[in-house]
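First the structure, then my questions, so here it is.
Every protein chain except one is present and positioned as in the full complex.
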Amino acid sequence: MPDNHQLRSELADLAEDAPRHALNLDKVGVKHILYPITVEERGGGWQSTVARVNMYVDLPMNFRGTHMSRFISILNRHRGKISNQNLQEIVSETRKRFFAARAHLELRFPYFIEKTAPVSGETSLMEYRAAFLAMGDDDGLDLELQIAVPVMSLCPCSKEISDRGAHNQRSVIRLRVRSPELIWIEELIELAERSASSPLYALLKREDEKYITEQAFDNPRFVEDIVRAVATELDADKRVQSYHVECENFESIHNHNAYASLNSDLHH
Amino acid sequence: MPDNHQLRSELADLAEDAPRHALNLDKVGVKHILYPITVEERGGGWQSTVARVNMYVDLPMNFRGTHMSRFISILNRHRGKISNQNLQEIVSETRKRFFAARAHLELRFPYFIEKTAPVSGETSLMEYRAAFLAMGDDDGLDLELQIAVPVMSLCPCSKEISDRGAHNQRSVIRLRVRSPELIWIEELIELAERSASSPLYALLKREDEKYITEQAFDNPRFVEDIVRAVATELDADKRVQSYHVECENFESIHNHNAYASLNSDLHH
Amino acid sequence: MPDNHQLRSELADLAEDAPRHALNLDKVGVKHILYPITVEERGGGWQSTVARVNMYVDLPMNFRGTHMSRFISILNRHRGKISNQNLQEIVSETRKRFFAARAHLELRFPYFIEKTAPVSGETSLMEYRAAFLAMGDDDGLDLELQIAVPVMSLCPCSKEISDRGAHNQRSVIRLRVRSPELIWIEELIELAERSASSPLYALLKREDEKYITEQAFDNPRFVEDIVRAVATELDADKRVQSYHVECENFESIHNHNAYASLNSDLHH
Partner (left out) sequence: MPDNHQLRSELADLAEDAPRHALNLDKVGVKHILYPITVEERGGGWQSTVARVNMYVDLPMNFRGTHMSRFISILNRHRGKISNQNLQEIVSETRKRFFAARAHLELRFPYFIEKTAPVSGETSLMEYRAAFLAMGDDDGLDLELQIAVPVMSLCPCSKEISDRGAHNQRSVIRLRVRSPELIWIEELIELAERSASSPLYALLKREDEKYITEQAFDNPRFVEDIVRAVATELDADKRVQSYHVECENFESIHNHNAYASLNSDLHH
């Protein structure tokens, strides 16, 4: 057992000492590790990407420090596939190796989806920012799925009051959903995209650009409308325990952003 | 009254419409405005700096949107001195002008302190990142003061096991403190600095560098030690209602960071 | 003289040693200092802001190191007003104190301008990112003024091919201009703003939003058009020795950006 060996080694282990101030710490661990992972896709495949990883445990008042290198060695043992399923396994192993009441695993990564342009049918990859935020304790695994979806928003007020045109812009919808059941990243992306004036694409031919310009013009949305549209669908989804949704518009007429958010914990 | 005039103008005001989805929104507003402010110093002076500003109100389910330009006009009216005192005033005015149950004002800014080098007595300005996070509702003002303090940490384990030297690094202590009473930014900075292996300075002569190198060597601290030292003092401060403290070490031997945190709400 | 005292002190001064590898270094110095400055406005006033400061000198092959603390002490002596004029003074003093052939001073800071909304006449502050990039040697001072101006761009192609609407977005025009003569920050901002589909404002009433929406629709611009419009005016400005101009559109229909640039050194 490497850990026992380590603890018994002649090199002093100050982490085992009692701390000067007897206080429990919520989170002790390692932050901002970049690590290649693979993520399961809805279609059944696996996608290679690179994650920012944070790993923490709680630390009771009778221990001065934790053994930071163990986090990395746990991560290394699971090098390979990461999915909703083995998040649980990694978190459990972390709790065990640290004798911890709680363990946290956070993975933030770009996620790619092949999208088809609406008219030309041209395909291209679109980037989304996703995260798995997992916490394990005696009650099991608490898992949150997070996603940032860039979309297009067109201002209803600008359209209404102007004789021609309407200001529009890139926006980002950020969703965090807690669920004991499997929810695919793709599901949340689709939900966000149908709540905006238009989805974005990496590759658009001119006929697609015409289509999207007109679609957005016909479908104006305030930042408030977008958040409510997403929240209404999440409220109706039986798998969802709680959620936080926000939208930020990078206003094309201002240098600041318009913002709206809704936290289901405050309302339901 | 410009607002009434605005509401009555011939330009359609869609924000007054009922939304399609009847949901209350927690926060609706403007984000990421850069704005010059002045902040009151403990010594009695006022300091010019530049803040990132966010302003939000809640939005009840019967209104489709809010009038984003009003936030900016409130901000413009208070151009000039910002202090613990008139945060309350700005938040109250925001609630009133928006007929809102809750209003949020967030100001994040660099804050400068003139520090004296420990041996040479040379003075220089040190930068800290501060924030006022204010929320007003019928119960009054909820104010959090936030500060990020860069410090030096020297690893107790590395010192103990090595025949010479000890790895050390820049760390940042981040503190968020809720209090109904006045707490000066300077107080939180001093608390953080005395909890680390050594404070930082912008200007050090060689005699100061010698002093600080030895001081840090004589005062090794784990990231966990630092968080507990800060928390122990905050626990003893009668003005503090609740707090969150974290420390992140930009480890000189790794490319990732060591981290510890304590949230008083979870423990007391 | 503190420096002589320092050099003669009993604390060893390794920086004076010959280096192991006899190579001249282009730049040696301090980076990423945050510092409050005041900047002269075209109107005659002075504006308080906060700058990121970099200071460098060249280091000949016969010196192992430089005395980093001297940069900070030079900066401290000039605490107060910074203008096109005393940049020269700071750079000269730096060369002298370091016995350097070249000295560099870089100041990057947010700069604010009070703008008037086009219809309502409401005033508000707009933020721009500016920089002074100064280098001094025996030939005198080489000064570049840099500015980032957020603007609105409306796509000519989208307008042309669509039956209604046109995609538009926030863009940023970045200008770097070398001149031995005084050019005001305000001049470059105005040049950039008149080259785009519309300028941005912090505060717009509905009548202004209508005006700007229609103005941008009537004034569609590719990213290439914007760069050429700026460059054409700079070509005609006798004070300008050389320039670099680029524009980046945060496309509202894509998650990537459209980009164009022109470097006068490559063309003239």
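Things worth noting here:
By written order: A, B and C. Residues from 1 in each chain.
Everything that follows uses one rule, which is that contacts are C-beta pairs under 8 Å (C-beta built on N, C-alpha and C of every residue); 3 or more make two chains touch, one makes a residue touch a chain.
This structure is a prediction, so every number in the text was calculated from the model and none was measured.
On the side of subunit A, touch with the chain left out of the figure occurs at residues 6, 9, 11, 13, 33-36, 47-50, 69, 72-73, 76, 79, 110, 112, 122-125, 127, 202-207, 210. Across the interface with the omitted chain, subunit B contributes residues 126-127, 150, 152, 154-155, 157-159, 161-170, 198, 200-202, 204, 206, 209-210, 212-214, 216-218, 250-256.
Contact residues of subunit C toward the unshown chain are 11-15, 19-21, 23-33, 54, 56, 59, 64-66, 68, 156-157, 160-161, 222-225, 227-229, 231-232, 235, 246, 248, 256-263, 266-267.
The criterion applied here is as follows: only the chains that are shown with their structure count from here on.
Chains making contact with subunit A as well as with subunit B: C.
Centres computed as Cα averages put subunit A at a distance of 25 Å from subunit B. Between subunit A and subunit C the centroid-to-centroid distance comes to 35 Å (mean Cα coordinates, whole Å).
Residue positions 127, 202, 204, 206, 210 of subunit C each touch two or more of the other chains.
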